[in-house]
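Mind looking over this structure? Questions follow.
Only one protein chain is missing; all other protein chains are in place.
In order of appearance the chains are A, B and C, and numbering begins at 1 in each one.
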Amino acid sequence: MNTFGKNFRVTTFGESHGVALGAIVDGCPAGLPLTVQDIQHDLTRRKPGQSRVSTPRNESDQAEILSGVFEDKTIGTPIAIIVRNKDQKSKDYEEMKNIFRPGHADQTWFNKYKHRDYRGGGRQSGRETLSRVIGGAIAKKLLSHICNTKIIASTVQIGNICAKKFDEKEIEKNIMRCGDPQAAQKMEELVIKTKKEHDSLGGKVEIRIISPPKMCGTPVFGKIEAELAKAMLSIGTTRTFQYGEGIRVASRLGSEQNPIHEGISGGITTGDDIILQVTIKPPPTIAQEQKMNTSNDEQIIYSVKGRHDPVIAPRFVPVAESMAAIVFADALLSPPDRIDQIFRK
Amino acid sequence: MNTFGKNFRVTTFGESHGVALGAIVDGCPAGLPLTVQDIQHDLTRRKPGQSRVSTPRNESDQAEILSGVFEDKTIGTPIAIIVRNKDQKSKDYEEMKNIFRPGHADQTWFNKYKHRDYRGGGRQSGRETLSRVIGGAIAKKLLSHICNTKIIASTVQIGNICAKKFDEKEIEKNIMRCGDPQAAQKMEELVIKTKKEHDSLGGKVEIRIISPPKMCGTPVFGKIEAELAKAMLSIGTTRTFQYGEGIRVASRLGSEQNPIHEGISGGITTGDDIILQVTIKPPPTIAQEQKMNTSNDEQIIYSVKGRHDPVIAPRFVPVAESMAAIVFADALLSPPDRIDQIFRK
Amino acid sequence: MNTFGKNFRVTTFGESHGVALGAIVDGCPAGLPLTVQDIQHDLTRRKPGQSRVSTPRNESDQAEILSGVFEDKTIGTPIAIIVRNKDQKSKDYEEMKNIFRPGHADQTWFNKYKHRDYRGGGRQSGRETLSRVIGGAIAKKLLSHICNTKIIASTVQIGNICAKKFDEKEIEKNIMRCGDPQAAQKMEELVIKTKKEHDSLGGKVEIRIISPPKMCGTPVFGKIEAELAKAMLSIGTTRTFQYGEGIRVASRLGSEQNPIHEGISGGITTGDDIILQVTIKPPPTIAQEQKMNTSNDEQIIYSVKGRHDPVIAPRFVPVAESMAAIVFADALLSPPDRIDQIFRK
Partner (left out) sequence: MNTFGKNFRVTTFGESHGVALGAIVDGCPAGLPLTVQDIQHDLTRRKPGQSRVSTPRNESDQAEILSGVFEDKTIGTPIAIIVRNKDQKSKDYEEMKNIFRPGHADQTWFNKYKHRDYRGGGRQSGRETLSRVIGGAIAKKLLSHICNTKIIASTVQIGNICAKKFDEKEIEKNIMRCGDPQAAQKMEELVIKTKKEHDSLGGKVEIRIISPPKMCGTPVFGKIEAELAKAMLSIGTTRTFQYGEGIRVASRLGSEQNPIHEGISGGITTGDDIILQVTIKPPPTIAQEQKMNTSNDEQIIYSVKGRHDPVIAPRFVPVAESMAAIVFADALLSPPDRIDQIFRK
C-alpha cells in the first residue's frame, strides 16, 4: 500500500537506486499557490550529504512538477512530482544480492516478494521518504494558506543526550536540528565520536503542530491521534509514538489529568497546539563486521560497504513534519460533519 | 469513519444509551466455524459490572447473530451481530445536556456535530468498544483457526505499581488482569483506595501476539506496526504506543540494536512473537466537584452523577486484544504479494 | 464487498431466510430530520406481497432504528437499521441444497464459497435489496432536505409493451409503477397471462433525477455517470445502463449532439435533470420444469417450488431510486474542490 490519506491522497513510488522517485498528490483542491520552490525547500532539508552527520551520498534531489499546477496554482488535478536519482553507485551493492543485512528489511522483503531490487535496499531504503516530503510540502502549503497552521519538528534526544529547552529559531541553525543549542553541540560531538567508532545512534524527535485546524478527526476509528500514530509508525525507523501528556498519564489521577489540555479530545482537534513525540532506532548500516544471514540460509561475518548516516534524527525531522502535515491536510479536507456545512447545496 | 480494515472490515455502530450497539464484519472468508459463544466470551470479559474495580452498570451484553453464519460456519457474507442496551438510566444524564465534562469529548463533539446524544456520552462513551470486541472475537477465531496465533493482553502498570513478571495463566485469575499476581494485589488495593477518594487511575497494557502469521504488513504505508499503532490509538483513552524494544532504542547503538529480533522488520512480520505496549489515561469521570464549561460558555463547579470505572485497564485488555486481532486478520487476508500466490489462476 | 460509497457509506447485511437484514449508513451528517416513517415508506413500496404481480411471500418488513438518530434527528454517528424476517419458509428450500437453479447464482456462489446458505438463495436473493432501500431512504431525505432533489423511477417497458408517455402522478396509481396508465394496463394483463403460463418477464426502468445538486462527480474515475452505472449494475438483475441520450449517440453527428443537454458534462453534474435507463432480465424462478445442474455434476429436470415474482420491475423501482440517491448523497458530501470551499479553516 503506497497511498496515504483518504481525501488528500499521497501515492509514492521509487527505489533507492532506480531511475526516479516521486509522489502523486490527488485531492488537493484547486486554487492553492504552488511552485517547485515550495517542494525543493524541504527536499533539501531531507537530502543526503547536507552535513557531516549525514551520509555522503551526493544527490541534488531536484524536483520536477509534471502535472496539476498551472500558472503557479493548483487546478484540482493530481500533482505529480519526480526526482531523478543521480548518484546511484549500484556496484557498491552487487555483492549484497544474497546477504541479509541485520536491522534491515532484507530478509522479510525477500520472503515476501522473492524477486527484489537489492541495490541500496531498493524500496526498503529510507530514500523512499523523499516522496513523503514531496507530499508533505504540498500539505504544509495548504495548511499554512488555509489556517496558518505550522508544523515544526526537532531532535530532542540522541543517545542519552536530551534537549533541555525548545527555541524554534535555533532548530535550523545547528546540524542536529535541535531546539536547544547546547544540547545540539553535545549531540553533534557524540555523533562524530560514534561515527569514528563505526557505530550509529538512536534518538527522539518531537513534532509540534501550531494552530491546527479545529474539528479535525472523525470518531471512532478516524481519530486524529490514530491517523498520526499510523503516519509516524509508517516511517521505517520508528518504535514509539505519543501525543499530549504521553507516558505520564500512566501514573496520573483523573483529578490531575482532567484539566490538562492536549489539543485533542475524543479524537477531534480543539484548535490548541498538539505535541507528538516519536522514538527512532539507530540506523542499522554500520561500517563494522556483523553476523548476517544469506539467502542460502548460511550465517556469515561481513562488513557492509556503501554510504550511511551515523544518526538519522536530523533528516527524520522534515519527514516527520511531512507525515503530520499530510494527516492534517487530509483531515482538513474531510467531508462535512453537519448538514449546514454542505457546500454543494 | 466507523469502519476499520481493508480486507477484514469491521463496521461498528451504537450509542451508550441508544437501542443497541453492534458490528458488521465484512470480508471474513467462508468456512470458519463460528457460534455466538465465540463472541460472548470476550464480551463478558469486557462487560461492565464484572468486579468491584469496574462500573456497576448492569448489562448482560448478550450478543445476537443476525447474518453471515449458517449451520455454525461463516458463509462469506457480512456477519452482523448486535447487543441491546438494557440498563440505560438516561435520567442520570438529563442535566448533563448543556455541561461539558472535563476529560471527556463533550465539547469537541458539540462543536463538530451540534446535535448530539448526550446521554452517557452517546457514541463517545467507552461503551462503543463493545463493537470492537465483537469484531475482535471473530478475528481471533480466524487467526487461531488458520495459524494458531494467540493474542494475550494484560495490565502491566496501574498508577506507580508495575508488573515485575508475566505469567499468562495468572491473567484471568485476578480482577486486574495482570500477569503478576503480587502486583495485581497491590494494584487492586490502590484502585479501591483511589475509588474511595472519588478519583481514578491510569496505567499501561501490554499486548503479546504469539505466533503471528508471517509476511503480514505491506510497505510502505501499510506497515504492520503502523496499522497496529492506528488501531491502538483509535481507542479513546490511549496516549502512547510502542512495539518491540520501544523507547529503549533512543539510547541504543546500532551495533547493540541490530541483532535484536522484534517480530517485525521493514513493516513485515517475521513470524516471531511481537510485544506492544500502550499507555492509557485515568477514566475522566470521577465523583468529585470539578470545573466544567457549559454550552452557554459559562464555567461551573459540578459533580457528575452516573456509574463509572475507577480504572479502565482490566476492561481495556479485551479491547486491545480485539484491535490487534482485527489488524492481523486484515493483514492475513491481504491480496497476493507474488504471482505464485494468486489462487484464481 | 458489502459497502457502497466513500463519504455516504452504506454497509448492508442479511440473508433471505436468516434472522434479519439491515443497513448501516456511515457518514450522514448531523442535523438531518429522520424518523422510522421515512424508511418505512420505501420499504413498503419494495416489500413482497404488495400486489398480484409480486411474490406472495408475506413480510411486513418493519424497520427498527438502532442508532444514529436522537430526538428525530441524525447525530453524525452510524445509523443502523434492521428488518427481521418473519415469513421464512425454509422448508420450501431444503431440497434445493444440492441443486443449482438456472438463471440464479447458485453455482457461482457454490464455487466461490463452498459453504452457503441455500435457503431462498441466501444472500444472492433479491431480498438483499431491502437494505439498499434503507440506505436510499436516508439518502433521499438528505437530498430533498439540502437541495430539493427528487428521484423518480418508473417502469417503461415490460416484454414488448413500452410506455408512450410519462406522467409522474400516475406512477404510484398502478401496480406496474408506470407513468403511462394505458401502457400500465396492458403490462399488467401481459404479466397475469405470463404468470398463468408459469413464466416471467423482463423490462426496462427509467430513473429521473430532478434538480440534482450541481458540481457532483469527480474526474477522472469518479465521474457521476460511472458511479451511477456501478450502482445500477450492482443490482443483480440489471443488464444495461444508459444516461442522457444513451444509445442514440451512436448514429449522431457531432453537430447534432453538441447542443444537447444531458445533465452531466465531463463527469460533473450541471444541475439540469438527468435521465437514466436500465434493462432488467426476467426473474429466473418460474414454476415449470427446467434443466438444472447439481453439486454432484449431474443434470436433472426439476421444477422449483417457493414463491416468486412474475415480473420484477415494479419492485425494482424503489431499489433503482435508492441506488441513484445513494450515489448523489455520496457525491454531495464529497471533499472540497477548491480552497474557498474548505469549511474547517
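Operating definition for what follows: a contact is a pair of C-beta atoms (placed from the backbone, for glycine too) under 8 Å apart; a residue touches a chain by one contact, two chains touch by 3 or more.
Just so you know, these numbers come straight off a predicted model, no measurement behind them.
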item	value
Touch criterion as defined above, residue of C:Q157, C:N174 or C:S322 at the omitted chain	C:Q157
Options C:T149, C:Q242 or C:S322, residue touching the unrepresented chain	C:Q242
Full-complex contact with the absent chain, from A:T12, A:Q157 or A:T218	A:T12
Residue among C:T35, C:S60, C:N111 or C:N148 touching the omitted chain	C:N111
Sites on chain C contacted by the missing partner chain, in the whole complex	1-4, 12, 102-105, 107-109, 111-115, 123-124, 128, 157, 159-160, 194, 199-204, 214-215, 218-223, 225-234, 236, 238-247, 249-259, 265-270, 279-286, 288, 290-291, 337-338
For chain A, residues in touch with the removed chain	1-3, 9, 11-15, 18-22, 24, 26, 30-31, 64-68, 70-71, 73-80, 82, 112-117, 122-123
For chain B, residues in touch with the removed chain	6-7, 27, 29-32, 76-77, 142, 145-147, 213-216, 219, 331-345
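FYI, only the chains that are shown with their structure count from here on.
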item	value
Copy pair chain A, chain C: interface residue numbering same or different (half cut)	same
Distance from chain C to chain A - Cα centre to Cα centre, in angstrom	46
Touching two or more other chains - residue numbers and ranges from chain A	214-215, 219, 337-338
